[in-house]
Every structure is written in structure tokens, then in C-alpha cells.
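Below are the C-alpha cells for one structure; questions will follow.
Showing just some of the chains, left in place.
A, B and C label the chains in the order they appear, each numbered from 1.
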Amino acid sequence: MIKAGIIGATGYAGNEIARLLMGHKGVEVAWYGSRSYIEKKYADVYQNFFQLVDAKCMDDNMEALSDEVDVIFTATPQGLCASLINEGILSKAKVIDLSADFRIKDVKKYEEWYGIAHKSPEFINEAVYGLCEINREDIKKARLIANPGCYPTCSTLSVYPLLKEGLIDPSTIIIDAKSGTSGAGRGAKVDNLFCEVNENIKAYGVASHRHTPEIEDQLGYACGEEVMINFTPHLIPMNRGILITAYASLKKEVSYEEVKAVYDKYYNKELFVRVLDKDVYPQTKWVEGSNFVDVNFKIDTRTNRIIMMGAMDNLVKGAAGQAVQNMNLMFGFDESEGLRQIPMMP
Amino acid sequence: MIKAGIIGATGYAGNEIARLLMGHKGVEVAWYGSRSYIEKKYADVYQNFFQLVDAKCMDDNMEALSDEVDVIFTATPQGLCASLINEGILSKAKVIDLSADFRIKDVKKYEEWYGIAHKSPEFINEAVYGLCEINREDIKKARLIANPGCYPTCSTLSVYPLLKEGLIDPSTIIIDAKSGTSGAGRGAKVDNLFCEVNENIKAYGVASHRHTPEIEDQLGYACGEEVMINFTPHLIPMNRGILITAYASLKKEVSYEEVKAVYDKYYNKELFVRVLDKDVYPQTKWVEGSNFVDVNFKIDTRTNRIIMMGAMDNLVKGAAGQAVQNMNLMFGFDESEGLRQIPMMP
Amino acid sequence: MIKAGIIGATGYAGNEIARLLMGHKGVEVAWYGSRSYIEKKYADVYQNFFQLVDAKCMDDNMEALSDEVDVIFTATPQGLCASLINEGILSKAKVIDLSADFRIKDVKKYEEWYGIAHKSPEFINEAVYGLCEINREDIKKARLIANPGCYPTCSTLSVYPLLKEGLIDPSTIIIDAKSGTSGAGRGAKVDNLFCEVNENIKAYGVASHRHTPEIEDQLGYACGEEVMINFTPHLIPMNRGILITAYASLKKEVSYEEVKAVYDKYYNKELFVRVLDKDVYPQTKWVEGSNFVDVNFKIDTRTNRIIMMGAMDNLVKGAAGQAVQNMNLMFGFDESEGLRQIPMMP
């Protein structure tokens, strides 16, 4: 039994880590960190844990925390993890950072897109990008994981195989993404009020969303060259779920079977990535509450483009689930331990 | 490892039984019955089970089914279970009926409210009303369970202790209930289309809903006299969840502490019924996806009435979860096996 | 052409007044007051008015405003109107206050329920409670209107006729109310975030909601005695709409036709109150965006109670629409001017 601490436990992602770890056989949560709610009972903030969690919220003292736990999850705003981490902490506990602090290898790019100075650039190289299906072996050996962003997870897993196998032209990639509102966090903002989101849809961060360079980096690794894409996220009136619809020009004529074979090559041994049957398109509802990513594609012979689609739960595979999957790899647990939830329908 | 069969596996409740049993250590589903989808792969109807369930849908031959499994769940319209059941079946398999066929002991009352003739009145007496927190010992010995309706489960658990202890006047009980739309089933009806339900609320079955006599029976057992209530259900634009708000006149002056003590007397050893803290009211979101029922109350000294509230997930504790809980009791499993899901938030 | 000023123009109710007045032939809005957005273009705050309103937001100087306009709407938090109003203002402009400041005649009751001191008790007596269908003649002569609360409007109109005609027992009235989230206003609070409201339902203000004494006052006027009720509001995952379900014991045996005749007596000349056909229950969707209130009832002979139901759009008849209706009466416009919107479906 290992011990885990969550910094940022009262955000939606932090709460989801708590939910998943409660069903995990090898871990117990020893620290619910939440600066805003110090001394308040965690179950008073998240009533779903009433009678299940007795602990009170703690502050975000990562130093103290590292003495008490084996693994620390930081589900906090950009910059916090980078400002707290140090060699002492990493020598005592493994860290899985759900913020963007260690996802982008080029510190200038990070500082440019995020508009803040990076406080611990010395750990960027060591950090492993925790996209389990792609970096599994490195994750197993890591002390510090940069847990991928929600959009990048769904986008990369949907596009990666075709790019890696050279089927699509990297310069033509356009990713049109749609996300449920939990991705916007639990902060009290007018824009996220029920009456502003319900019965509404909008694009946001057009040509400027911070997940763009993260996706570009990952796709760049796949094809071995620098990639620039269009990425447009949209806010959808639902709690959970991300759907991405990606477009790219095919580099040569390919059949359905050939493309399917490529996806299968990468994913047929992967538990959490499901390549759907022909002409069955991903829907967020079919993965809600689970760690699955459903992907599929459609070739359009008229335009010589391929449409790639992926759906997942932004709080599970897009955040907490993937963080737990990373933890499982790092500590030698079964990779799916605590993550075998069946999607809930309806 | 016992085997289970589900008749009506492609309804929302049937699908939820499948979801819960997949996480149960002692049961495997051997028969996905669905007359409408015979020969179709179950995972093609419920894509959440893609790559998880390989079986095809079967018909509803209960006779044949009873040879193959240890327990049969009938998640079917009223009348079907009563028309199929017989001594032969019951001698081979235990039956948990999610329809109303065996819930009401007075066959005339059943036929009046449901408008159909009861095909097996001879089994009504044997059937045990599967409200686990109240009839636990009888359930353990039963061959045939009448799994309670969704509204009756939430209503009874919220009101029962005060009635049993004589605190409230049975002739003054009014239950105003609100349910998510999954309670209406998966049938293709204009009334249940997204555009008809979304941004809308309405009462239905006013003074005539079929769950009325079922609730009245259970409340009658509690206080030892015949009870007649007002019960008004409302359709809410959400998928899951039932909230009941019940009103009754207090028979004597009582303090918060006295009432709380009564609820605690009945529920403080119950895992699935959570009596909330003072002035914290039940919300369906805090129990979604789980088998919990959250209850609480408020005394109004101005009117000498008490307001009792209960919230649960209509597909879990209100249907599939309670069915699995009954199965656990009948087969000697841990009562919470397969039912330890943490409510999902958001 | 008269001129109107709106104080609190950037709240949901204020915005709705602006929407309705834009379609009104006899009024032009000359002042969009909003302390939080001073100097910002109104159409930048409410983009629905892009290219339709060019004005900038002004402060809430009621004194200055009264020199420029004929009528002032105060769609502001409790206490503001009472703190600003004076004889000078009222001598120059008519005031329609959408807050609760002048709704309750007993200043002590107001101060008790609202927890604030009343700053202008001297105007309470003069103020007319602007429930047009009941106080029409007084409204025509008024300088100061207390525009009714949303719940009280729907509750009173649904229950009033039966109480006035002595059909129901005032001591047995229970009102279970359900409201869309726009009733909670546009303030940035965690409780009103999309992810907290969506897929959720809860009761709030149980036995303590501030609209209780307002409803009790109005019902008391109807039956000529003091009335105490139970009133329980619930938050529904929809933008607009209030549904109330009211219960009371009948004082004598009555037929459907007799009760229908009573409702018709009060409402068959009322444009905005529609008594539905037998067994057709009010739904908020059927009145959305309009000034209609749909009411109906069901007699339950089993319990000798009657269930009264009413549905309306909380922002129209429950706030802005009724305010405009009051203005029409005060200024001699056709009562339905600017209010002939057909409900939008879906």
C-alpha cells in the first residue's frame, strides 16, 4: 500500500483523482491539499465523499508532503508545481504534475504561450510526458511526470498513428475540438455560469489556445519534423467529454483496410484506446466516467482528406485517469488498476 | 462464480445491471436478453461495452434461461415476468423482477392501477419486496424478489423512520417527486425527445401515478394502518437522479436532535443510506452513478410540518443497484460487492 | 413616446426589460444603469444587442435619472431602491421596483426575512403590489410599484381563485416550486456554475425562503385571514421557467366543472393567464419567452386534496414582463403592448 497526496484536491481534476484512488487497491490518499479550503472537511466541499472521506483539507506544502507520501499529484494552475518542486522532494516522492509546467521541452515556447516565467527549467528535461500508450517505458522509470493536457491527449492519440506511418501530410492538419465545461475548472466566473453555457456553443482561444504547442510537439515527434496546426476548441453545454475532429490530406491513396490496419498496429494491444468499427463514430457519452479513448476515421475520396475522430472523458483519460495510469506504471501496479470503470450510459 | 441472465438487457436499467455486474467479483453475465435486438451484438446497441462484451442479444426465453443461470433479472415492462414465471423456473434460478408485477400484495389493487390482469397471482405472496434496508432478512431467503420502483425506494427510505416511530401524521403525507428522464425508458416517444424535455419541466401522472399504491403499501407497513398520500412526479431535464420532497404534519413537538436520532437509529449502520449533516440538503449530483441515497429533513415550526428529502440515482439504487444489492443478499455475497462506485462529480 | 431608465440593466432581469422595451411602440430606453460596467458599451456586456443598442452603461444615480425619464425600473438587489428613493424622484418619474423592498407591508416582517433595515418605510404604504390581474385599478394610479417576486407571481395566480372563493383550507397549503437557474442571477458563484447545476436538482431555502411571507401576504388578502404555508423552491437545470405545484385540502366536495368555473371567473378575460384544458398540465416550455402563465388543477378524491399547478417564464411574467405590464397600465398603453411574444418551442 503506497500513500498519495493531492495538491489541488478541490478542483474537478483533483476530486476525480480522489474518486479513482478510492477504488484502487494499492493506494491510499493521505493528503487532500487545497489552499482555499484549509481546515474544512474535504467531504464538505465534495459531498459525494460524505461518510467516505473524513480528512480535512491541507495546504500545499509540497516539502512536508513529500515526507509523508510516495506520490504527489499536483492538480493546480500553471506555475505552481514548477515553483515548488526541487531535488529534495523528487528524491523522496514521485511527482505527477497535471499542469502544463513540464509538458513543453522548449522553455521559451512555454513562457511565450503561458505568459509566465518557468521557475524550475532544470527539471524539464527529466520530466517524462505521460502519454502512457506512447511513452510507457520511460514513464516506468520516471520520477517526474508531465501529465498531458486534455485536448493534447485526445488529439495525439487520434492522429499519431497515421502521422507516424507517413500517411498524412503534417502541414495540413486541422483539429477542431469540443469540450464539456468541467475543463474550465471550478472557478467562479460569469462565463462558466449555467445560464451562459447552457443552450450555447462558442469557439474560444481561436488560433491562440495554449494546448496548441503541446499538440504540435507530440505530433512533431511522431513525424520527425516540426508541425504547425490549426487548433480550435469549443465549449459545449455538457459536464464531461472531449471530442476532437481532425482533418488532414492523405499523402497517397489508401483504403479503409489499410488505415484500419495502421490504427490496429498501434492500439490493438492497448486496453484504453478502442478503434471503433467501420462507420461507427466516437461519442463522448460512450466513454463517460471511464479511461477509454474511442477513435475512428473516415476517408473522403472526394477531397483526398481523412477525418480522424477521438472521444474521451476529459476528467478521466484527459486528466485524473491518465495520472493514475501513470502512477500505476511508475509503481509497478497493473496498468488498469483503479481504472476499470465501465462508461456510464445514459 | 455464479451466472446471471438479464431479460430486457437493452433498456436503460438492463444496461445498468450489466455495467454493475461487470465490476462484481462473483458474477458473470451469461445471457443478454432483448427481444428487439435478437442476434445483434450487445456492444453494438450499447457502445460503452465495445471490446468488453462480445455476446449477442438473446430472446426472453425464461425457461431455457433458468437452466443456464443462477439468477435472472427481469428489467422488462409490467406483466412480462408474471406471464413467464413458474415453479419450474423458480426451482432452478432465483428471480429478481424489476417490474411492478410482484410489488403489490393486493392483486386487485395491482390490476386496477396497472390496467392489466395478473398472470401469476400465486407467486405474489412468496415474493419479497426487495427494499434491502427494511426487508434484509427476508430477502436473504427469497427465491423471488419484487425489486422496488424508483420513486417508492426514495420515498420510503426518506419517510419510513419518522412514520415507524410515530412522529408524523400518516394522513398528511404529500410527496412531490422529481426524476431525470432515464426513468422514462429508451422507447422512441416524442415526449422524451431532447427538444421536448430540455429547458422544460412538467408534472405528470398527477394523482394517478402507478407508484402511488406501492408507496402507500410500504408506508402502511411502517405505521400499521392504511395510508393514502398525494404523490406527484415531475420530469426534469437531466439523465439521472430522483429527488423527493415530502411533507407531513408532526404529531408532537420535536427538536432537530430528536428527529436526527430517529434517522440515525435506522440508518447509521446502513452503508447506502447517508443522513446528511444539519441544513445540508440532498442533491442528485452527489449520488450520481452510485448506490447511495442521501436523506435529510427540516422542521418548520411555523407550520408544524416536517420536510423530508431524499436523493438517489434512479438507475442505481432506484433500479439496477438495488437489484444487485438484493442478489448479493440472496447469494451471500458482501452486500456492497459491485456497488462501491463513488458518485461522479461533476 | 415616453422615456425609461433601467437601474441594474446588466442583470438577467434588466436585460429582459431592455429586450421587451425594444419591441414596445411607446417607450424608448434612455438610461442603461449598471454600476459594475460604467462606461462600457451595453452591447459589449449583452452581445444580443450588438448593432441594436449603442448606449454605454451609466451609474445608478436615481436622482439624475428621474430628470431624464418618465419611468424608472430598478432591477437591483434588495435594499437599493429603498435607499435611493425619495419624494423628489417620485414627483418626477414613476418607479417600478423589481426588488422586494416595497412588496411586504409589514416593515418588521421585511426586515426579519431579509435581514436588512428598510431605508424608506414611509413609501411602503403608497407602493402598489404590481400583480396586474389582481390589482389592476390601483396600479393604474400608482407612482411606485412593488413588482412581485417570481415565485409569488406564479404561486398567487395559481392558488388565488380557489382561496378567494373559499374552496380550499388555507391552513393546508403547501407550495413546491421549481425554478430555472436565471432566477439565481448573473453573479459569479460556484453554486451556479454550469457543472454544479447541470445534471442536478436540489431544494434550497427550505422553510426559510424570502418569498414565503410575500406569498402568504397575497394569499391572506384572498381569504381574509392570516395564512402560513410551506414553500420549498428547487433549482432546475434549465435557464428559464418556474413551475409550481401547490397542494391544499378541499373544504367541501367539488366537481371538476365547479373548480374550472371558478378559475374561468377570474381569468377568462385575462390575456396572460391561460387556464388549460382538462388533464393538460402546465409545462414551462410552452410559455418560454412570453408573458403567459399557464395554470391548471387536478382534484384527488382519494385524499380530498386539490393539486394546483402554474407555469411561467420567470424572467418575463416573473420579472421584466410583469414590470412592462405594470408600466403599460400606469401610462395608459394597451396592457399587452410589447408583450405579445409567442412562446418559443423548442
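Here is the rule we go by: contacts are C-beta pairs under 8 Å (C-beta built on N, C-alpha and C of every residue); 3 or more make two chains touch, one makes a residue touch a chain.
Note that the structure is predicted; figures quoted are calculated from it, not measured.
Chemist: If you could, jot down how many copies the complete complex is built from here, 3 of which are displayed.
Modeler: My count of identical chains over the entire file-defined complex is 4.
The rule is short, and it goes like this: only the chains that are shown with their structure count from here on.
Chemist: So subunit B and subunit C: same face meeting same face, with over half the numbers shared, or different?
Modeler: Counting shared over all numbers used gives more than one half: same.
Chemist: Determine the centre-to-centre distance between subunit A and subunit C, using the mean Cα coordinates as centres, and give it in whole Å.
Modeler: Each chain reduced to its C-alpha mean, subunit A and subunit C end up 46 Å apart.
Chemist: As a quick test, compute the distance in whole Å between the mean CA positions of subunit A and subunit B.
Modeler: Chain centroid spacing, subunit A to subunit B, equals 36 Å.
Chemist: Would you kindly tell me how far, in whole Å, the mean C-alpha position of subunit C lies from that of subunit B?
Modeler: Once rounded, the distance between the two centres reads 38 Å.
Chemist: Mind pulling the subunit C residues that touch 2 or more other chains?
Modeler: Subunit C, residues with two or more chain partners: 195-196, 198-199, 237-239.
Chemist: Report the residues of subunit A in contact with subunit B in the complex, numbered from low to high.
Modeler: 12, 15, 19, 22-23, 44, 46-52, 182, 199, 239-240, 274, 276-277, 280, 283, 285-287, 289-290, 294, 340-346
Chemist: Where on subunit B does subunit C make contact in their complex?
Modeler: On the subunit B side, the touching residues are 174, 176, 178, 180, 195-196, 198-204, 206-207, 228-230, 232, 234, 236-241, 243, 245, 247, 281-285, 288, 298-300, 302-303, 305, 307, 309, 311, 346.
Chemist: Could you pull out which subunit A residues touch subunit C in their complex?
Modeler: Contacts found on subunit A: 12, 181-182, 186, 188-190, 192-199, 237-239.
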